[in-house]
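Here the complex is missing a single protein chain, while all its other protein chains stay put.
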Amino acid sequence: MSITPIPPLDRLQAATAVLAAKRRTGLAWADLGRAIDRSTEWTTAALLGQHPLTAEQAAALGSALELDAPVVEALELPPVRGAHVVDTSEPIVYRLQEMVQVYGRTISELVREEFGDGIVSAIDFEMDLRRVEDPKGDRVVITLNGKFLPYRSW
Amino acid sequence: MSITPIPPLDRLQAATAVLAAKRRTGLAWADLGRAIDRSTEWTTAALLGQHPLTAEQAAALGSALELDAPVVEALELPPVRGAHVVDTSEPIVYRLQEMVQVYGRTISELVREEFGDGIVSAIDFEMDLRRVEDPKGDRVVITLNGKFLPYRSW
Amino acid sequence: MSITPIPPLDRLQAATAVLAAKRRTGLAWADLGRAIDRSTEWTTAALLGQHPLTAEQAAALGSALELDAPVVEALELPPVRGAHVVDTSEPIVYRLQEMVQVYGRTISELVREEFGDGIVSAIDFEMDLRRVEDPKGDRVVITLNGKFLPYRSW
Amino acid sequence: MSITPIPPLDRLQAATAVLAAKRRTGLAWADLGRAIDRSTEWTTAALLGQHPLTAEQAAALGSALELDAPVVEALELPPVRGAHVVDTSEPIVYRLQEMVQVYGRTISELVREEFGDGIVSAIDFEMDLRRVEDPKGDRVVITLNGKFLPYRSW
Amino acid sequence: MSITPIPPLDRLQAATAVLAAKRRTGLAWADLGRAIDRSTEWTTAALLGQHPLTAEQAAALGSALELDAPVVEALELPPVRGAHVVDTSEPIVYRLQEMVQVYGRTISELVREEFGDGIVSAIDFEMDLRRVEDPKGDRVVITLNGKFLPYRSW
Amino acid sequence: MSITPIPPLDRLQAATAVLAAKRRTGLAWADLGRAIDRSTEWTTAALLGQHPLTAEQAAALGSALELDAPVVEALELPPVRGAHVVDTSEPIVYRLQEMVQVYGRTISELVREEFGDGIVSAIDFEMDLRRVEDPKGDRVVITLNGKFLPYRSW
Amino acid sequence: MSITPIPPLDRLQAATAVLAAKRRTGLAWADLGRAIDRSTEWTTAALLGQHPLTAEQAAALGSALELDAPVVEALELPPVRGAHVVDTSEPIVYRLQEMVQVYGRTISELVREEFGDGIVSAIDFEMDLRRVEDPKGDRVVITLNGKFLPYRSW
Amino acid sequence: MSITPIPPLDRLQAATAVLAAKRRTGLAWADLGRAIDRSTEWTTAALLGQHPLTAEQAAALGSALELDAPVVEALELPPVRGAHVVDTSEPIVYRLQEMVQVYGRTISELVREEFGDGIVSAIDFEMDLRRVEDPKGDRVVITLNGKFLPYRSW
Amino acid sequence: MSITPIPPLDRLQAATAVLAAKRRTGLAWADLGRAIDRSTEWTTAALLGQHPLTAEQAAALGSALELDAPVVEALELPPVRGAHVVDTSEPIVYRLQEMVQVYGRTISELVREEFGDGIVSAIDFEMDLRRVEDPKGDRVVITLNGKFLPYRSW
Partner (left out) sequence: MSITPIPPLDRLQAATAVLAAKRRTGLAWADLGRAIDRSTEWTTAALLGQHPLTAEQAAALGSALELDAPVVEALELPPVRGAHVVDTSEPIVYRLQEMVQVYGRTISELVREEFGDGIVSAIDFEMDLRRVEDPKGDRVVITLNGKFLPYRSW
């Protein structure tokens, strides 16, 4: 029987350790995605605590990032999703928030017209971010791709 | 001197009138975009009150939608942007909100790694929504395209 | 061109009119469900403004409830969903809220163990409420039935 | 007289220790329910800190989960119920929240019609969660079963 | 078919009309309780919109208070309970709020010790307010009387 | 000059230590009230940190509960009252909260009618909780007894 | 039986009418205080809806301010106190708020030291505001005078 | 170069240490004011962290209160003002809050009438608290004295 | 005695009427400033309801903008300042808000270092906004000019 039954690290602490290790090793998020054969975006979200990682994935990432065993172990914990994990006043996140504010009803109307009554899944969902060069200033292009789910009537 | 100095309609009331006229005329948002030679997305946002419309654009949309003169006039008012215009608990909008919650820090990290210290503009920005057919259920693909703006140091 | 472009009633006002008509006619929610061949629960939610009704459904309900034409027309408007539509401090709703508070993490854990990483859909969803007689006091049994949606990784 | 009068663990810390022990031992929630002859759902809620456990129940669960003595002792503390124990923005919990939002008034109306003025108890209450296989995707069926309590007039 | 399907008054407007009629007629709350053979406290709460009134009760109260027919009709509507009905910063209500703040945990502890795990019902509940003369200043004595409801385990 | 000028325990930590000692010693709240010749209710509130205790009272309670010296010393600190000390979503406290919500305006009206413009003191106040046996289920009867304080006009 | 049972004005609307009449008549608050033989401060608060006025006081003020009968009648209604009546972000009110923020704990400590455990009554209270000339800029001196109320122990 | 660059105590921790030392030494707030030749009120506020203290003042107070060197050093730090420093639900502070609520608009009106458009400074401000004996119960008299600052127009 | 004692327009409604009249007449804010010999910035703020206008100023502005008499009269009402007058989520206002968020502590530190303990007045204050041409994109330069006010000690 161990003396301290509480695990030494949770997913958010593991994310902090991952960010420090990434700085130390000089690896890019794309390198980490390749290490587990997943997209850069999903891998970043997972390492920040938003998606589960299998023991194999955690081990591969731990090896790439030269993480201590407790961090690797913490990466195998369930994800910690929720509003407290992101600060919507952080300037980049706020711009996303403002896009939802300005275009949210537009998206609702266009989805309703094209698909009928339902939603865009945030679960059966994938996301992609890339740089598009532009002489007037390069652009960030974020693609949100979610399955349409119709409301069931019964 | 007129008797009622207060304009009969504001942008939000004009948006309600536009939605009613759209139902009555059976026009699609894409038809309205074509009427003013703008994208479907921008036109929808503008008619919902989020972007300014010139007198010519308001007249063309008023003609297509068979709007009354006071509604057309109200469409020429400045836009009314802000948090009170969208209800983030509306199910479609909430899924966008949850995407920001789950992927907001991921986007911050990827933008910082690729571009350095700065933000994705919500102003020098365009947005596109389209249906992608999929045998497992069609998908909604939303593209957010904003200029990267680096923080100035001085 | 009509003089008043704003529709006389919205979905929430239509719901108020429906409740008054229901009292006047003495019909039960189950009668209204039968009138459109849908479940009592879905029909109640739709008449309270949470689901769309087709022109045929609105006409059948308008006929059963002896509704005025503007109310019937308002029933065909899109639903108005969101946090402002329900008062979570209303005593019955609060008990539902407290059930989520007390058993929310339990449900998360049991879903994760049984199904893996994902959610219970509130969209591909149906709900059923019935009375179960009990000598110690009859019971309300509410069944929530939602499709499991696994998180996509990519 | 002991030197540290403050108990080493509270119910929330005990819940964290239980989750770690469950991962270590590979037991299922149903196994734990069987260990104390209670339902899986009640047992899960109790281990997460929402219900009291007797000394016997705590000992049986401690033995099954190979828990340290301080964790077993903490399981005998009174439950810690309240809004701070659950994060309503966690994606599964939010869907429950949205169900309350969309169907809360429907439930109020149906209860009032069927039972009269009163509430559905969240105390004289039991809950059941099970998987229902479905070729279009398995479903989570949650049954909420609460006694109807009529308002007293006096 | 009536021209105005929306009822002219709701319960809160009826309460305002009742307060005006009470001032006009000079009746006391106790007189109104006697008119329907209920306690003063329950009757006051009912007239303020917190409890349902039968057609007979509404008629008796309407006769005593010389209310118009639409007010009497509105008194028969279902009650409107919820946090928006009371302003907790109103000085008397705030003192009740502060009593809950100062003595809430005390009540929880004493109930748990005396009755075990459960709550004091706010539904199977009655309340009584009376003046107790005191040479140092008369006192308001409020008695809260609720059934103990034990948590069910299953 | 001492090395650690900050006291080792505050009133809330003392309350936690008191609850643990009460469990250990098996004393009832009434026993503790008798130990200092005060009511059970006041004593419970005081031990939970809501009222000041004299050095004599703290010593007597420390002796009864076999408390360490630092806990006894902390009991002599000023009380820590305020909204953060109680969680109004804890199920028992919430029922009190709901009673205030449902009957708050009723109490305001009855006080105004009986006493005139003023409040019920929460300071010159005493509270009493007792069990009343009832064949349909025992009842919790809480008596709130506060001095009426008239508003001064000047 | 009157046709409109709802009174035409409430206390807040009466306050608006009083402010307009005060501008029209050019009376000062002190004039109004003299008209009912009360202090300027109490009278101002009463006319703004925070204190009750007797029929005689309302008539005297109505005569001085040349108010319409419905406004005079509304002045006799019970006061409307609560947080919604004042906007704490209004610049003068905010400075009062900030004084509470900066000196609130100071006042608590000084009251406790001088008087013991209790509060400063906001009910058995009077307030006075006067100008004090000062060559460096005149000063506003506000005197808050409340009875000390000791906590009762029992 | 020191090993721990972070100072051991901040102003709030220093305030806690001061309160403990005051209890230990039995000094009154007035004694502390005399020790630095300032008013009791300003000195109390300063020791609670709301005003800056010079090195000389900190030393004199440290000597009077027999404070450790780290506490004296912390007293020289800049003040920590802001809403988080005071709990407005603490009963004494709440009464101040309620005074602002009930008399805030009155003060605004009286200041505007007497001085014109401007505010009462909370910076060029002093405050005084004293006991006034009264056979019906002693009174707390708090004098708020702030410079009137007129709005500049330009 | 007039029939409608409530003034037909308040400052916010007057501001709406001013914006409509400005559009109709094609005047610039600078034209309006010149009409009353005040700065463009102060005049804009005053017309939006944030500053008082004398009868002469209101008349001059009413003449320039061809306003109706009730609007001119409303411009003479006291200003309506407070948080509800501005929506901090409006995109321009939010950027100001974010500047305060990013640079607020910086400004506090620089003011403290340069001036000592005190604040920058928002009352003895003036503000100026101008365009500065820049080949990379013109710039908005906003100058905030407030008197330093030292905290008084006493």
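In this document, chain identifiers A, B, C, D, E, F, G, H and I correspond to the written order of the chains, with residue numbering beginning at 1 in each.
Basically, contacts are C-beta pairs under 8 Å (C-beta built on N, C-alpha and C of every residue); 3 or more make two chains touch, one makes a residue touch a chain.
Quick caveat: nothing in here was measured; it's all calculated off a predicted structure.
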Residue of H:K22, H:R81 or H:R105 touching the missing chain in the full complex: H:R81
Could I get the residues of subunit G that touch the absent chain, sorted low to high? 89, 91, 94, 98, 101-102
Touching the hidden chain in the full complex, which residues of subunit H are there? Just list them. 1-3, 5-7, 81-84, 122-123
Tell me, which residues in subunit I touch the chain that this view leaves out? 28-29, 40-41, 44-45, 48, 50, 81-83, 85-86, 88, 90-93, 95-111, 113-115, 119-122, 124-125, 127, 129, 131-132, 134, 136-149
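FYI, only the chains that are shown with their structure count from here on.
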Compare the contact pairs of E-H with each of F-H, B-I or B-D and report the one sharing over half of them by residue number. B-D
Suppose each chain is reduced to the average of its Cα coordinates; what separation in Å results between subunit G and subunit I? 29
State, to the nearest whole Å, the distance from the C-alpha centre of subunit B to the C-alpha centre of subunit H. 50
So, in whole Å, the Cα centroid of subunit A is separated from that of subunit F by 47
For subunit H, jot down the residues that touch at least 2 other chains. 41, 89-91, 98, 101-102, 119, 121, 124-125, 149
